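Following: one structure in structure tokens, then a few remarks.
Only one protein chain is missing from this complex, and each of the others stays in its spot.
Labels A, B and C are assigned to the chains in the order they are written; within every chain, residues are numbered from 1.
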Amino acid sequence: MKVRVLVSFKDSILDPQGKTVEHSLHTLGYDFVDEVRQGKVFELELKGISREKAEKIIPEIADKVLANPIIEKFSFEIMD
Amino acid sequence: MKVRVLVSFKDSILDPQGKTVEHSLHTLGYDFVDEVRQGKVFELELKGISREKAEKIIPEIADKVLANPIIEKFSFEIMD
Amino acid sequence: MLDEKTITDHGLTSEEYDQIVRLIGKHPNLTELGIFSLMWSEHCSYKSSKHHLKKLPVTGKNVIQGPGENAGIIDIGGGLAAVFKIESHNHPSFIEPYQGAATGVGGILRDIFTMGARPIVSLNSLRFGPLSLPKNRAIMDGVVGGIAGYGNSIGVPTAGGEIYFNECYSLNPLVNAFCLGLAKKDKIFYARAEGEGNAVLYVGSKTGRDGIHGATMASAEFNDDLEEKRPNVQVGDPFREKLLMEACLEIMEKSLIIGIQDMGAAGLTCSTSEMAANAGSGIEIDLDLVPQREKGMTPYEIMLSESQERMLIVAKNEKIKEVQQVFSKWDLEAVVIGSVIKGGNLIVKSSGKRVVDIPVNAIVNLCPVYEREMRPPESYAPPLIIKEIPLPQDYNSSLLKLLSSPTIADKKWVFRQYDHMVQTNTVFFPGADAALLRIKNQKRALAISLDGNSLYTSLGPKTGGAIAIAEACRNLACVGAYPAGVTNCLNFGNPEKPEIMWQFQQVIEGIAEACKAFEIPVTGGNVSFYNDTDGISILPTPVIGVVGIMDDINTAVSPGFKAKETPIVLLGENQEELGASEYLKHLHKKEKGCPPELDLIKEKAVQKLCLEAISQRLLLSAHDLSEGGLAICTAECAFLSPAKIGCSLSLSESMRTDALLFGESQSRILVTVDKTNLERLLTLSQEFGVPANILGKTGGDRLIFFHNNKKVIDTAVKDAFNIWEQSIPDFFEPK
Partner (left out) sequence: MKFGVVVFPGSNCDSDTLYVVKEVFNQEAEFLWHKDHDLKNSDCIIFPGGFSYGDYLRSGAIARFSPLIKEVREFALNGGLVLGICNGFQILLELGLLPGAMLRNKNLKFLCQHVNIRIDNTDTPFTLAGNIGQVLSIPIAHFDGNYYIDNNSLKDLHKQNQIVFRYSEQNGNLSKKSNVNGSINSIAGLINKNGNVLGMMPHPERASEAILGSDDGRVIFESIIQYFDKVKKPQPC
């Protein structure tokens, strides 16, 4: 089973990387880009685990290891 | 319009960050995690641009700016 | 009128609230209350410490600026001034180690460049719980990464510091960041909003809802509602800070401004009111003009935000354009948000309404000052009955074990993550007794040492405080620099506990006494109280930073052995002292006894002797004795010699072998000299009244110690080195 976990700064937290990318896209003339936020993506390959179990345990993993809940939020999708 | 661009290492490239995460998940007892790959995600907020235009220009931006094609591949989704 | 809960939630007592009402002649509104809550917090007002800090000597002929400004300044000759300070970022680093430490570095850098000085070096002093716990490793990994991430990016070398480990820091790690900058003596800037009608400019990053109440948080204990405090953490942007630094230094170089102040703790509130109070003027700003990152921020939030990488500037109206040009060159905003006004009030407008109108003097200077109750703890120094300490069977293994204590072990794992060479001035890298920096095109150099042993201060706060100064100065003497100025960061528990206040008072007395003996001024510092979690306080932890001057960089001496067959001489004398030692702690699991005695007259004599010997170029190497005593000091001299030269020492004193090898008696320096200079060194020692004993000589590839003709240690330098070098990495990179 393939799971994708997206981790990014909470909306209220400054995202210096995203801002810098945004600025350089503007310099390159891509004016239609209004905002950029940059985050991390983890693609996990799981085996020997049911979908239900995964749905329960992924948030636990994300909260404990993949994201820092103080400043980051996460979301996940089970891909197949 | 919200666009999500995912950038990750090509399969042929070692991903030590992913390996480190994988290792620490194993240490914590999450044995069912078989492999972890880590990448970047960019969430772009676009305005004043049509969906067709976006579909053409996002790959350009990803190729030129967001990813380094020598080591990275990308994919994108238009979210709304 | 605001209800009682709102007032207590803002950390103000009802007496303090009444005092506010008296001072401003009205009940404050919420924003005004928020302003007072920040500025009257312990962190900003020093209300518990002020009374005691007065005892520190602050004057001296080379002092340009003592405590009271963003940083202290001393004249170092050649038209140059050294601007330096140390500050804590303990609480944020516990909550979010990486960002907490990073923004700590960012904050202290701003304190330096806001005065017109280009930061040339950073150091840091860190305290963690034992590395055997994963949580402590994660904190250390994050803190070190954050310091590296910020300092490396901005391009200021992190050239030294210190790290200790103790159980008491498990729930309350300490992160103290030091920075020093160089300014031209005639181009120093202060935080003053002078000249009615002058413009007030906001520069740097946009304001967001970051760290609202950070200063109040740093003034409270941690407990279960920690979770709630979490969103207050800020994310640092070293790139933006680099731009800000370059732009600020450029406008100051061009003399375009009147006053400038960084927005650190308490953000806009602190910078506006302090700049006005310092100049005896008022200030008016319009929040609608403040660049904002988030929508719908209230005046309360904007005034209290602690968003990073921002500064406040006062400039003449005719210079605004030029200032803005410089900032735009660096891709930064510089926006006029108000002006200096007559009277002494801070007036804040928002959507055309006056939301704040209060006297700056009340905010900045009239916070009540407390002489809190003090009482020595019942049993602060459990007596050490030395006979109860069993003598080791095997001193070899004691030495090796002590070398693996993370407090003593090699810190390369840490400092190789720091760019310690950028700016190409670093002559002695981390690992030497002091960081040594050349000043390009000058013979003169600067040396800096941080020091603070909390085992000593917990078991003997006054002696411990004095030792911290003595040892930092001794470190400077070992490289060949004499002390010129002191900064200090005092990390303590809850000051409302009489025992903590007593520790604080004792430590300050010790520091003051030692500073007076060395005739060095304290030019600033920081106090961090409330380092408690769940009611348990950290050991009292003063961290001393001493800045020294070296007249001729070419005479500098480093700790490593330089050649074979050179005599090894101990300056100073050994005493039978084991109290508060790392040996007792690490090998016997005891934190007991009194710290070693300190005789300031002897200490000064040893240091003067060392300095004189270095300036006469008599010494090949010099290293001070500290944690782990003579044996550890000797081992380090071998490790730090590029060829890993060993040595053989014969000791003949009638005392316990473990005390002789591992005791931490003060006022001792281990040196090596060329044979041809030995006589001169011994004569010089006599002149200075310092005992100097030839202990043995360098050579071979083993560390050998005899005590009263009995071989007590014999181990290969290489093996000992591996243990010392691998101890910390082994915790992080398990095989």
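Note that contacts are C-beta pairs under 8 Å (C-beta built on N, C-alpha and C of every residue); 3 or more make two chains touch, one makes a residue touch a chain.
Source: prediction; values computed, not measured.
Enquirer: Name every shown chain in contact with the chain that has been left out of the document.
Expert: A, B, C
Enquirer: Among C:Arg438, C:Lys497, C:Lys562 or C:Arg668, single out the residue that touches the unshown chain.
Expert: Only one of C:Arg438, C:Lys497, C:Lys562 or C:Arg668 touches the chain omitted from view, namely C:Arg438.
Enquirer: Which residue, C:Thr6, C:Ser153 or C:Thr298, contacts the hidden chain when the whole complex is considered?
Expert: Candidates C:Thr6, C:Ser153 or C:Thr298; residue touching the omitted chain: C:Ser153.
Enquirer: Among C:Arg192, C:Lys242 or C:Lys411, exactly one should touch the missing chain; which is it?
Expert: In the full complex, the listed residue that touches the missing chain is C:Lys242.
Enquirer: Going by the touch rule given at the top, which residues of subunit C touch the chain that is not shown?
Expert: Residue positions of subunit C that touch the missing chain: 145, 148-149, 152-155, 237-240, 242-243, 246, 329-331, 415-424, 426-427, 429, 438, 440-441, 553, 733.
Enquirer: By the contact criterion defined above, which parts of subunit B meet the unshown chain? Give residue numbers in ascending order.
Expert: Counting only subunit B, the missing chain is touched by 12-14, 16-17, 20, 65-66, 68, 70-71.
Enquirer: For subunit A, which positions touch the chain that isn't shown here?
Expert: Residues of subunit A in contact with the hidden chain: 16-17, 20-21, 24, 27-28, 38.
Just so it is clear, only the chains that are shown with their structure count from here on.
Enquirer: In whole angstrom, what separates the CA-based centres of subunit A and subunit B?
Expert: Result: the chain centres lie 9 Å from each other.
Enquirer: Roughly how far is subunit A from subunit C, centre to centre by C-alpha average, rounded to an integer in Å?
Expert: About 36 Å, centre to centre.
Enquirer: List, in ascending order, every residue of subunit C touching at least 2 other chains.
Expert: none
Enquirer: Give the residues of subunit B touching no fewer than two other chains, as numbers and ranges.
Expert: Residues of subunit B touching two or more partner chains: there are none.
Enquirer: So in the complex, which bits of subunit A are touching subunit C?
Expert: Where subunit A meets subunit C, its residues are 9-10, 12-16, 19-20, 23, 68-71.
Enquirer: What residues of subunit B sit close enough to touch subunit A in their complex?
Expert: Touch list, subunit B to subunit A: 6, 8, 18, 21, 24-25, 28, 30, 32-49, 57, 61, 64-66.
Enquirer: Quick check on the complex: what are the subunit C residues that touch subunit A?
Expert: 95-96, 99, 205, 208-210, 230-231, 233-237, 239-240, 293-294, 307-308, 331
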